[in-house]
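Only one protein chain is missing from this complex, and each of the others stays in its spot.
Labels for the chains are A, B and C, by order of writing; each one numbers its residues from 1.
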Amino acid sequence: MYSYERRLQWSECDPGGIVFFPNYAKWAVDGLNDMLQSSGYVPNRKLAHGEMEGIPCVEFNMRFFGAPGLHATVRHEIAVIRSGTTSFTVRHRFCSESGTYAEILDTRVWSVHGEDGLRKSPLPPEVVAILNDHLDPPNPE
Amino acid sequence: MYSYERRLQWSECDPGGIVFFPNYAKWAVDGLNDMLQSSGYVPNRKLAHGEMEGIPCVEFNMRFFGAPGLHATVRHEIAVIRSGTTSFTVRHRFCSESGTYAEILDTRVWSVHGEDGLRKSPLPPEVVAILNDHLDPPNPE
Amino acid sequence: MYSYERRLQWSECDPGGIVFFPNYAKWAVDGLNDMLQSSGYVPNRKLAHGEMEGIPCVEFNMRFFGAPGLHATVRHEIAVIRSGTTSFTVRHRFCSESGTYAEILDTRVWSVHGEDGLRKSPLPPEVVAILNDHLDPPNPE
Partner (left out) sequence: MYSYERRLQWSECDPGGIVFFPNYAKWAVDGLNDMLQSSGYVPNRKLAHGEMEGIPCVEFNMRFFGAPGLHATVRHEIAVIRSGTTSFTVRHRFCSESGTYAEILDTRVWSVHGEDGLRKSPLPPEVVAILNDHLDPPNPE
């Protein structure tokens, strides 16, 4: 599992003084990229001919159990729950010591941004290895 | 059904040149508020004692079928698919003439932001009437 | 002068219930693109060899006189105050009937995003014509 903590900022709260929930989706994108990058794989690489790797989302299911307020410390945990040939699913959990704020199931497809839009592509072996390292439950050996 | 069109802006696209998908969640929030407001109900009203009405989300399920590129005209359709005592569910569809980009099921709870956080509250009769007007399939009469 | 109106959305306000001011910078970017596009010039065009036109900002000076609250109708006015060979300056004014909320001086450079970053490029004649149409004070004829 990959995790880090963030303090909920003024820029991220709504007029009710709690998190503006679309920010969870942004943190899910940035956090997954950070998981790859901190494990040695730079995501969204530039490829030949002006193409670029991407990890577009095909399904993103959010459930909310409580909302952090301004200045709350939020822990973001990312666990891989499925790893396939061209796609994978992670579970994001946003929580504090007192419980879970939100849980997200996030399915991505390994892709190339080319002239004609997005096309899917097999997960690179380095990425498969990183995903396996973050499986929940862990792989038996 | 409530709908409007928006042009996909530079500020809303990612380095791949397509929509940054968390923006759909933002449009869902703003679009639902617009539906209420254009039907005569100002959402997020200030109440007595510094309290405020709110419509927090409890579940938000997004599926993506294709991604609009910079400058694309995106139509946002909102239909109410369930209306209860304190909560309701809407379906957001983002589409163009050539098909559907994304579909979202969005469940909200009518609430009050007070001193001690959020507490749920019955849907006001004016809101029930607006939701009924946007039911899909429409109510038989 | 180019202008349009927007209602201040829940997504755009801070926990104080007023506009989160960095949104003015976002509206300045999108509004200027809209001015060009509604005048017949699609900005940020794709060029040959994976290059793209851009209009990066070199100076952006904001002054604030008051802050609109949630649901306020904000009028955004854009006037061109200088048009040069490769750069130009516009003035953004955000206001309502009761006065000016913010004023911005925004200097942009016509550019190409290429392999080696940004390089400046002369303003296309169609763009010069559009800028002249929005000069304040207007060109004497």
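General remarks:
The working rule: contacts are C-beta pairs under 8 Å (C-beta built on N, C-alpha and C of every residue); 3 or more make two chains touch, one makes a residue touch a chain.
In this text the structure is predicted, and so the values were computed from the model without any measurement.
Here one chain is not drawn; of C:L8, C:L32, C:A67 or C:L131, the residue touching it is C:A67. For chain A, the list of residues touching the undisplayed chain reads 7, 9-11, 26, 29-30, 33-34, 37, 42-44, 70-71. Even with one chain removed from view, chain B keeps its contact list with that chain: residues 10-11, 13-17, 20, 22, 49-50, 70.
The chain not shown here touches chain C at positions 15-18, 20-23, 25-26, 29, 44, 52, 54, 56-64, 67, 69, 113, 117-118.
Keep this in mind: only the chains that are shown with their structure count from here on.
Look at where the CA atoms of chain B average out and do the same for chain C: the two points lie 28 Å apart. For the pair chain A and chain B, the distance between C-alpha centroids works out to 23 Å. Chain contacts: chain A has residues 15-17, 20, 22 touching two or more partner chains.
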